[in-house]
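Reviewing the structure listed below.
Yeah, one chain of the complex is gone here, protein chain that is, but the others are all in their spots.
By letter and in written order, the chains are A, B and C; residue numbering begins at 1 in each of them.
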Amino acid sequence: MSDIKKVVLAYSGGLDTSVIAKWITETYGCEVVTFTADLGQGEEVEPARAKAQALGIKEIYIDDLREEFVRDFVFPMFRANTIYEGEYLLGTSIARPLIAKRLIEIANETGADAIAHGATGKGNDQVRFELGAYALKPGVKVIAPWREWNLNSREKLMEYCEEHNIPVDFNKKGKKSPYSMDANLLHISYEGGILEDPWAEAEEDMWRWSVSPEAAPDKAEYLELTYSKGDIVAIDGKDMTPAEVLTYLNKVGGAHGVGRLDIVENRYVGMKSRGCYETPGGTIMLRAHRAIESITLDREVAHLKDDLMPKYAEMIYNGYWWSPERIMMQKMIDASQETVNGKVRVKLYKGNVIIAGRQSEDSLFDASIATFEDDAGAYDQKDAEGFIKLNALRLRIAAKKGRSPL
Amino acid sequence: MSDIKKVVLAYSGGLDTSVIAKWITETYGCEVVTFTADLGQGEEVEPARAKAQALGIKEIYIDDLREEFVRDFVFPMFRANTIYEGEYLLGTSIARPLIAKRLIEIANETGADAIAHGATGKGNDQVRFELGAYALKPGVKVIAPWREWNLNSREKLMEYCEEHNIPVDFNKKGKKSPYSMDANLLHISYEGGILEDPWAEAEEDMWRWSVSPEAAPDKAEYLELTYSKGDIVAIDGKDMTPAEVLTYLNKVGGAHGVGRLDIVENRYVGMKSRGCYETPGGTIMLRAHRAIESITLDREVAHLKDDLMPKYAEMIYNGYWWSPERIMMQKMIDASQETVNGKVRVKLYKGNVIIAGRQSEDSLFDASIATFEDDAGAYDQKDAEGFIKLNALRLRIAAKKGRSPL
Amino acid sequence: MSDIKKVVLAYSGGLDTSVIAKWITETYGCEVVTFTADLGQGEEVEPARAKAQALGIKEIYIDDLREEFVRDFVFPMFRANTIYEGEYLLGTSIARPLIAKRLIEIANETGADAIAHGATGKGNDQVRFELGAYALKPGVKVIAPWREWNLNSREKLMEYCEEHNIPVDFNKKGKKSPYSMDANLLHISYEGGILEDPWAEAEEDMWRWSVSPEAAPDKAEYLELTYSKGDIVAIDGKDMTPAEVLTYLNKVGGAHGVGRLDIVENRYVGMKSRGCYETPGGTIMLRAHRAIESITLDREVAHLKDDLMPKYAEMIYNGYWWSPERIMMQKMIDASQETVNGKVRVKLYKGNVIIAGRQSEDSLFDASIATFEDDAGAYDQKDAEGFIKLNALRLRIAAKKGRSPL
Partner (left out) sequence: MSDIKKVVLAYSGGLDTSVIAKWITETYGCEVVTFTADLGQGEEVEPARAKAQALGIKEIYIDDLREEFVRDFVFPMFRANTIYEGEYLLGTSIARPLIAKRLIEIANETGADAIAHGATGKGNDQVRFELGAYALKPGVKVIAPWREWNLNSREKLMEYCEEHNIPVDFNKKGKKSPYSMDANLLHISYEGGILEDPWAEAEEDMWRWSVSPEAAPDKAEYLELTYSKGDIVAIDGKDMTPAEVLTYLNKVGGAHGVGRLDIVENRYVGMKSRGCYETPGGTIMLRAHRAIESITLDREVAHLKDDLMPKYAEMIYNGYWWSPERIMMQKMIDASQETVNGKVRVKLYKGNVIIAGRQSEDSLFDASIATFEDDAGAYDQKDAEGFIKLNALRLRIAAKKGRSPL
C-alpha cells in the first residue's frame, strides 16, 4: 500500500491506539515502534510495555517527560500570560509539540520513516502533531488512521478487536467515560457527550482533578510563590523543579476548587467545539505571573506583550510551536523576563485565586512617587499640564477645524 | 490672574471640590458654575445643591446620568471585552469622558470659557477630563487647582476652610476613609493608605460593595442574561434598561462576593500605582459577554477583536474616548455585534462567575459537525490531510534547507 | 462520477478554459454555463461567445464588470493603502472575489450547483475563487480540473484538443508567451519561464503595459487628482467614473514608465514564487492617497490604519474578501475616509511618481502652529517640557533602579 517501512506510533496503551498499532501493521505491512510518555496525565505508563509486547511490538519507548514538559513548554508559554480566546489555558495544545518532537527523535533513532497518532480528523491535535513532525523531519510520512480507516464507530472497533485478538480490557477499567478526555500535568480536558449541547451545564461527576467550589474547604490557604526570570522556582520558600511546582499547584489548587473552565472554542480546522477543562495549577500561575509582572515590567514592555499575546496563543493553539515565528517571538518574551523576579502571595478559597501581595528587588513600583502624601518633589505636578496639552494638540486642531467627535 | 470669566466645575459636594469652588472664585475672580452628576456612585446628589448655594454659586447643574452612562459608555466598552493590563475593568476611566462631555455642554449653555476639576496632577483622571474637554471645545481653558495651588496637605486645606467659612462637615460623615475612592455604577475604587505597599493585603473593612467570598451565601444563584447586539437587555426574562441591568448585577454579584480586584497598574503619566476595585456587575458582564460571543461570532472576527482589545483598552484608560481613533475602532466593534444575540446562564457562588450555558438563534456552533459521533458526511476528515500538508509546506521547505527549530 | 448537474465555468475564451469546458462536460456529464468578464484585461470578451457556442455551450454570460471592479473592489482596497509584503499591490488578488461573486450569482440564476475555474492547484487563485464561492453559497460544488485531471503538460493538452476537435487557434495569436499572465484594470502579472530564477532579470520585451523608464518621455507630466472620501473622482478637473480614473492613470502612468515591480512573494499555499507586475495607475494611486491622507487624517487614525494594513492585505491576498473579518475591517477603514477630500498634484517622470503638492478643505495641517516663524502664541513651547518629563518618567524610574538600556 505504500513504501513505509517503520512507523513510530504515539501509543497510550489504551484500546484505540492498540487497535491502531495492529491496523497499521496489517494495512501498511510495516514495523511499528510504540512511544508512550508520562506527561503527568496521572496514569501509570509502564503497563503500556506489556500491552505493546502483546501486540507484537519489538521497539518500545516509554519516557518520563514531565520535567521537560513543564520546563521547556509550559513555563515558556506562561511567561507570555497566554490565553486563547480570552479563556483557554492551552493545556492540550502545549503538550503536542513535545510529543511530536519525541516521535521524530525516536524515528531518527530507530530509522523509522513515518509517525502515527490516534487523533481524529476533526480536531486540532492532528494538526499539532503533524506540523511539528514536518517541521522537524520534512520527509517524514504521517499515518493518521482516523482519517483513513472505516472503523469509525465503537461497534466496528470492537469487531476489529475480536477479529484480531486485541484484549478489550486494554480499555480503561470500569464504565467507559462518556467524554473524550486528555490529560497532562497542565490540565485535563473533556469533550463530547452531553457537552455537545452548549446550553447544558457540565455534570459534577465529570470533573476529576478538582473539587467543586462548594465542596472546597471553608478555610482559605495562602501560598508564597518565588519567581526567577518569570518562572516559579520555589513555593513557600521551598525550592522546586518545574514539574514539582506544577504538581504541587495542581494538588493545592484542585483541593480548593480552582481552575475549572467551560467554554465554546474555535478550532483551527474551522468548527466551534465545546470543551471543559481543569487547570488548577495553571490558573494560579497565570494570575500570579501577572502580579509579579505588574511590579517588575516596564509599562510599554507589558503592553507590547499584551498586544502580541493573542497571536502567540493562536500559534500554540494552531500547532505552530516549532515554527520560526513562534521561536522568534519567544526570544522577545524571554528577553522581557530577565527582571521578572520576586514573590507573590496568593490566597486560594473555593475556586478563587486572590492576589494578596507582591514584592521584588526589581520592583518599579515607587511609593515615593505614587503616594497621595507629600512626595518631597519626586514628581512635579505641573509637568502634567504640558503633557496633557501636547497630547491634546491634534484633538484641538481637529476640533478647531470643525471636526466633532459627538 | 487670567481672562477667565466663567468656569464649570465638576462638583461632588464634598470638601475638596467645595474648597476648589471657593479657591477659583478668589484666585481667578470669575464665576463658578457647579455640575454634579449621579453616575450611580451610591450617594445622593441633591444635597450638593444646598452646599453649592452656601458657597454662593448661582448656576447649579445636577444631572442623573446613570442611563446615559451605561448605555453610551459602559455597554459599548464591554462589547469589546475590554480589560486593561489583563485585569482592570476600567471602571473609573469610562466615567470620565461622560463628565467631560457634560462639563463642555454646560460651558456652552452657560457661556463659560473654562472648566475645572478636582483631580490631582499625578493621576489619570486629569488627563481624561482634559483630553475630553479639549476634543469637544478646543479653545476651552482648564483650571486644575491641585496642580496649581499650595494646599497640598490636609492641614492646609482645613486652614483654608476655616479662613473661608467652608463648613468642614461638607466632608463625608464620620471618620475620613484612609483611601482615595471613586465610585460609579460600574465600580468603586480604592487607592492610597496601606495600599501603597504592594505586599500588604487589603483589609476586609475597606471593601464596600461586596461581601467577601467567605461571607457570601452557601448557596449558588443562577442568572439568565439575554443579549441583543452585544448588550444585556433582560435578566431572568425581565426586560431592563442599561442602568437597571448594571444596578441589578451589582446587587446580586456583590451579594455573592463577585468582582473584587487588587492590582498594581501602570498610569498614563508614567508611574505604577496600586488600586483595589469592586466591579460586581462588570465582572459578570465580561464573562457572560465572552460566552455569548463564543457561539455567535466568527472565529476571525473574534480574534481580530482580541488582537485590538488591548489597544482599545489603552485608549480608554489613557483618556482618548473622544478621539477619532477610538470612534473609528468602535465602529468596527459595534459592527461585529449585530449577531451577538441570545442567552447566557451564569452561576454565582462565593466570588465565582461560572458559565452554565449559552444559546442563540445566531449560533455558529454546529453539533452535527463537531460531534464525536457519526456526522453523516457533514465534514470530510480527509480534507484535514491537505489542510495540514499545505500549512506545513513552508516548514518542510525550511527544514529541507537545513533550518532546524531545535 | 458525481451528482453535479450544471456548472458555471469562469471562461476566458482561451485554450485552457476551452479544454476545461469540454473536459467537464465529458467527465461530469453535466451542463456547462460559461461566464466571461471584462475586467479591463485589454482583450475583447465578445469573441468568447462564438467560441463557447462552438463548444456546444448553451448558456453564455459575458459581462462588462469594469466599473463594479474599480468601484467596489479596487477603490475600497486603496483606501487602506494596501500593500502585500511591502511591495505588491494585489492586482490579481482583488479581481478574484468579484469573479467568485458573479459565478455564484450566475449559478443562482441558472440553477447550477457547481462552479469551475482554470486555476492550478499550486496557486492562490484557486483559494480566492473557492473561498469566495463557499462564503456566498455554502453548498456549492467546485470543479478544479487542474487539481483533478492528468492533462498537466502542454503536449497532453494539445492531444486532448485534437481528439476533441477543439480548434487550437483558440489560443492567443502568434507565439505563445513564455509567461503565465493575468490582467485586469489594475494590473498585468507575469510568472514562470525565466522568472523561475530569482537572480535573472526580467527581459524588457516581457512588459506589455508600460514603457521602460529609459524609453519614457524626457519631459515630466503633472496630474491633479481630486479626492472625495478617499477615492479619486476627477483628474485635472475632469470628473471621471472609477473605471475611467484607473484607465486614464494606467495610460499616463504606463507611458511614463511607472508601476513595474519584480518580487518574490509568499503564496498562501506555502511556497515562494517570483512575479513581475505592471500596475501604473495603482502605483500612482497609492502614493497620491497617502499624500491626501497626510494632511486630512488624524495621526492616530493614520497609525491605526498602518498597524492593521498588513493584516488587511493578507486577508485579500489569501482570498478572504468575502469573510466577516474583512468586511468588519472595511467598515473601520471606510469610516476613516470621510474627511479624505482634496487635491494632490503628482509629477510623473521616467518611472517616478513624485508628490508635488496636496491641499484640502479638510486639512489638519496648520502652518500657524508648525511654523518656524513667530506663531503668535498658537503653541506654547513650555508645554513640551512637561510632555517629555512625564513620557520619560517610567524610563527614569527604571534607570534609577539600575536598569540600563546600554
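Going forward, contacts are C-beta pairs under 8 Å (C-beta built on N, C-alpha and C of every residue); 3 or more make two chains touch, one makes a residue touch a chain.
Predicted model, so just to flag it, every value in this text is computed and none were measured.
Participant: With the full complex in mind, choose from A:12, A:36, A:184 or A:391 the residue touching the hidden chain.
Facilitator: A:391
Participant: With the full complex in mind, choose from C:58, C:238, C:251 or C:311 the residue touching the hidden chain.
Facilitator: For the chain that is not drawn, the touching residue is C:311.
Participant: Name, in rising order, the residues on chain C that touch the hidden chain in the full complex.
Facilitator: 81, 85-87, 101, 120-122, 126-127, 130-131, 134-139, 142, 144, 146-147, 152-153, 180, 191-192, 196-201, 213-214, 218, 220, 260, 262-266, 269-274, 290-291, 294-295, 299, 302-303, 306-307, 310-311, 314, 322-324, 327, 345, 347, 349-352, 354-359, 363-367, 369-372, 374, 379, 381-385, 387-388, 391-392, 395-400, 403-406
Participant: Even though one chain is hidden, which residues of chain B still touch it in the full complex?
Facilitator: 298-300, 339, 362-364, 366, 369, 379-380, 382-387, 389-391, 393-394, 397-398, 401, 403
Participant: For chain A, enumerate the residues touching the unshown chain of the complex.
Facilitator: 266, 269-271, 298, 300-301, 303-304, 311, 320, 323-325, 327-329, 331-332, 335-336, 390-394, 397
Just so we're on the same page, only the chains that are shown with their structure count from here on.
Participant: Give a one-word verdict, same or different, on whether chain B and chain C use largely identical residue numbers at their interface, taking over half shared as same.
Facilitator: same
Participant: Distance-wise, how many Å sit between the C-alpha centres of chain A and chain C, to the nearest whole number?
Facilitator: 40
Participant: Which chain B residues touch at least two other chains?
Facilitator: 266, 269-271, 303, 311, 323-324, 327, 391-392, 397
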